[in-house]
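Partial complex: the chains shown occupy the same locations as in the complete assembly.
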Amino acid sequence: MHRRPGAPLITTHSPGVILNGVTGRMGLNQHLRRSLWAIIQQGGIRVSDDETILPRLLLVGRNPAKLEAISREFKDLPFCTDLDRALVDGEFDIYFDAQTTDRRADALRKAIAAGKHIYCEKPLATDLGTAVELYRLASSAGVKHGIVQDKLWLPGMMKLRTLRELGYFGRMLSVRGEFGYWVFEGDAIPPQRPAWNYRKEEGGGIILDMLCHWRYLLDNVIAPVRAVSCLGATHIPDRWDEKGVQYQVTADDSTYATFELDGGVLAQFNSSWCARVRRDDLLTVQVDGSKGSAVAGLRDCWIQPYAATPRPVWNPEVPNPLNFFEGWQRVPEQQSFENAFKRQWELFLLHVVKDAPFPWDLREGAKGVQLAEAGLESWRRRAWVTLQPVN
Amino acid sequence: MHRRPGAPLITTHSPGVILNGVTGRMGLNQHLRRSLWAIIQQGGIRVSDDETILPRLLLVGRNPAKLEAISREFKDLPFCTDLDRALVDGEFDIYFDAQTTDRRADALRKAIAAGKHIYCEKPLATDLGTAVELYRLASSAGVKHGIVQDKLWLPGMMKLRTLRELGYFGRMLSVRGEFGYWVFEGDAIPPQRPAWNYRKEEGGGIILDMLCHWRYLLDNVIAPVRAVSCLGATHIPDRWDEKGVQYQVTADDSTYATFELDGGVLAQFNSSWCARVRRDDLLTVQVDGSKGSAVAGLRDCWIQPYAATPRPVWNPEVPNPLNFFEGWQRVPEQQSFENAFKRQWELFLLHVVKDAPFPWDLREGAKGVQLAEAGLESWRRRAWVTLQPVN
């Protein structure tokens, strides 16, 4: 009755996104189901009271049967098996790549050439030269570009970062990361991860996989990485694949790395598929600072400030009267956390549509590859390797 | 009343022990109070039903007032401030040294020359050359010799060793040691450790201190050490001594070391006076093996065999449903454990008096110094250092 004529219209932006690699585990679950589809289901990203971003999707892959099944699950999303044809389609603005690493570079080169904005999974490439080339190509082409750095949006890591911004740590001294768990060999108990992860010739290896993560995590949450000393190992030489066929492990399944960061901070990160977990979470990062320490897991974070630091007595003759877990306090939830992949997708779409800042570009992706490569070199040379600037 | 005529007389051996350095914390508490005095109070070491070892003690030191006070506490034990005079006294057979490291070599040379059996605290010396010289001097002189390696008798470490001997681990893959706690700077809260520990010029430094321990611990409990990569740091540059006087820290207060052991086992040990403790104990050692893992603290040890290894899910969106501490089982107490220092004293006295085996001789002490020296070299050269045999 009182509705005024001329009430404001709501603007809806509908960027088209080509999703390549959704038949893989990460592509399907994290990028399609929990990120883009969830965004669509909630009515898009609300920019303001009268402006919304609602992406349109096109699925691309090599296996038409799998694609069709996925399409059906998501209310008949369009799909095709011909990337080249998809790229010439002017209706799509963004190319996203979640293929295996060894296929990434070629597809990105084509998509850049087609003028698409680029978003992709890490590692950007299997070597630094290619990674830098891709970064430069995208920059010269003037397209927008970004790379997945999901661990930055893990609630536990965000809490660490907030603590740093609050000045909680005083001067940061050292960092200890423990990552991994026991991945079953596959003979008696089925394996939890695909076999290609354990084959060097298919882009496997924990150094290449994880050092990319540790690079952006350290750079963003603690301080920029300057140098690395790294040791790899193949602790379990024989495994069985998803079909029960025995194979030889040719890639490293564990790595013990030490990093020097800006400001003299030292960081030690163990990553292993051959370790059993007796700690707070699958990934824990302890930061010791002059004014306090924190230990973060995936979601939770515990702190022990200077004033709560106990004074233990070394006396092995009696059972220890201190429980060293009790002297820590859980950081309360001060904001709600969304799925890390979804959060980064929202930021990337805002970057493309509204030009919002998005610092996690292909240059950052190349830095991750750089650290992995330097780690492998350090292992080979048995010495520290210093990182050069990436441009 | 019921003693049979002709019952055997009890033989009591009374080796004389010169104790040099009992005015220090370790000398007084661990070696005098909890080891030798405890042995005397319990009536000596019972070798058999009719044979006992009851040591006689002579305290040597530089501060007569302190010595007198200690003497009074221990029922007027004899004391003197003149080591040379004590060494010529034929009534004493053993020379024990718990002085600061920089005073050890001179005193040992004199004691060896005087024909005394030698037992001493670690580090044997501040450099490998001197350590090897002392080992060779003692060997040539034909005296018996030993060095303190107390952590071998920590109940937790003994349990680890028993697990290895039981074949529990299968093939040992990797080891992670975490040692240390926050040592207060001394301005607002009094410091827990003496200032000389933080002064290089007085023999301080955590690399020299702890790598000696890690050498014998790894060699004896896991596998012999072959190579080391080591990084040291002085995280806290200013401290206050026992009298509240500020001083500059000149020695390393933290070290991050990786070791290669025989059989391809990799070990990573963090030692730090600038870290806060969120783990089971002040020292924890985790061993991961192909058939099971164990985590040992000073006294307790927890195991997770292959069959109890969980299969965690990486899902940061929901609070983790697994408590990773619950999948471990405490190793039950199967024997009673005595003070580590006392236990080794008993073994050394049996070695001297009854010629029982005592593998922890000055050569082993020199190996500890070797690892510390190699650690310092690795830090300086920023590269791995391989250990040579010590003879």
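Think of it as A and B in the order they're written, each chain with its own count starting at 1.
To be clear about the criterion, a residue touches a chain if its C-beta (ideal position, glycine included) is under 8 Å from a C-beta of that chain, and two chains touch if they have at least 3 such contacts.
These numbers come from a predicted model, not from an experiment.
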Message: Can you report how many copies the full complex contains, not just the 2 shown in place?
response: 4
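Just so it is clear, only the chains that are shown with their structure count from here on.
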- line: Between the Cα centroids of chain A and chain B the separation in whole angstrom comes to 43
Message: Under the definition above, what is the set of chain A residues touching chain B in their complex?
response: 34, 154-156, 173-174, 176, 178, 181-182, 184, 189, 192, 229, 231, 233, 235-236, 254, 256, 258, 260, 264, 266, 268, 270, 272, 274-282, 286, 288, 290, 292-293, 295, 297-300, 302, 304, 309-312, 314, 316-317, 319-320, 324-325, 327-328, 339-340, 381-384
